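What you see is the complex with one protein chain gone and the rest in place.
Now for chain A:
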Amino acid sequence: MALEHIDDSEVDIVIAALQSDLTSFLNAWRPLFSRFHLIIVQDPDLKGELKIPQGFDHRVYTKSDIDQVIGPTTSIVFSGYSCRYFGYLVSRKKYIISVDDDCLPAKDNDGNLTNAVSQHLANLTTPATPFFFNTLYDPFREGADFVRGYPFSLRSGVDCALSCGLWLNLADYDAPTQALKPEHRNLHYVDAVMTVPAGTLMPISGINIAFNRALVGPALFPGLKLTGEGKLRWETIEDIWCGMCVKVICDHLSIGVKTGLPYVFRSDKGNPIESLKKEWEGVKKMEEIIPFFQSVRLPRTVTTAEDCLLEMAKSVKDRLGGTDPLFARAAEAMVEWVKIWKAAGASHSTLGV
């Protein structure tokens, strides 16, 4: 299948800097990143200046930039991993690719370095197929196709809004799981991309993600901040919360979410047992929100990502806000975010259904 040609100028790479020295990180990604513009957002809690090697077309945003653009807000906190959403806000590109600053390019089963950037873009520029499962996975990949029994009317697919990549070495497990198997590393490179079916919920990890900003930009937002949220992924669920909302919105707008390739190599970091105390809150919260997400429905009349997010916020406030101030705050943050997004003139025309 011929890929839509993408200009490098249509892509921004957004990196949340949770560490000051990005030298080895960026040097490792240099062959893949150097063609593109980088938006680097410094964690507002991180003091001092970032160390960035030469040769990258980039712009760094710090706490003062965030304060200037966002202004005073009580409900959104851009600290830690959430700072990258500021990067999504200020970007004006069609495609965004975002990886955590402790991830490196991964090697495939033959030992070759893989190109996470081109794979994400390939995922985003070929159709998704959420309404019927193809047993040979993404039919738009070379060497694959729709199988016998796949209805022809569903073969043109829908636009792909989100490309969720995976991780070798340190997989994105929660703290209890990693603590139980401290030596366990993901060595399993699975050569597949697939569309996550409509109506199916999933945990969308923010570690290695790309999206079509024109389609879903405002729907990726900083919303759910745990009381004990920390600087390690297994001390957060902000991306999981955001991802569940995005999936519901994509299903509603009949646009697709793909998962699978590309992989990144995630470096060892942190001690899961130390994190367990903080992380339990997230694990408990997931149980409360599942029935909500399984049943939430958006009105037919809502056709833009912004309006979908506002409706989601309403539902969150009505159905979860009463039980826990955490969700009430999340709902406020979602509403606030849409205001900020609109005020910053951040939207391209979003897809209507």
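One rule holds for everything that comes next: contacts are C-beta pairs under 8 Å (C-beta built on N, C-alpha and C of every residue); 3 or more make two chains touch, one makes a residue touch a chain; residues count from 1.
Assume contacts and distances are computed from a predicted model.
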Should one name the undisplayed chain from "Septin-type G domain-containing protein", "rRNA biogenesis protein RRP36", "UDP-arabinopyranose mutase 1" or "Histone acetyltransferase KAT5" using UniProt, the answer is "UDP-arabinopyranose mutase 1"
Per the whole complex, from A:Thr62, A:Ser163, A:Ser205 or A:Ser315 the residue touching the absent chain is A:Ser205
One chain is left out of this view; which of A:Thr23, A:Gln68 or A:Asn109 touches it in the full complex? A:Asn109
Contact with the hidden chain only, please: which chain A residues? 109, 132-137, 141, 143-154, 164, 166, 171-174, 177, 181, 184, 186-192, 196-205, 233-234, 237, 240, 243, 259, 283, 286-287, 290
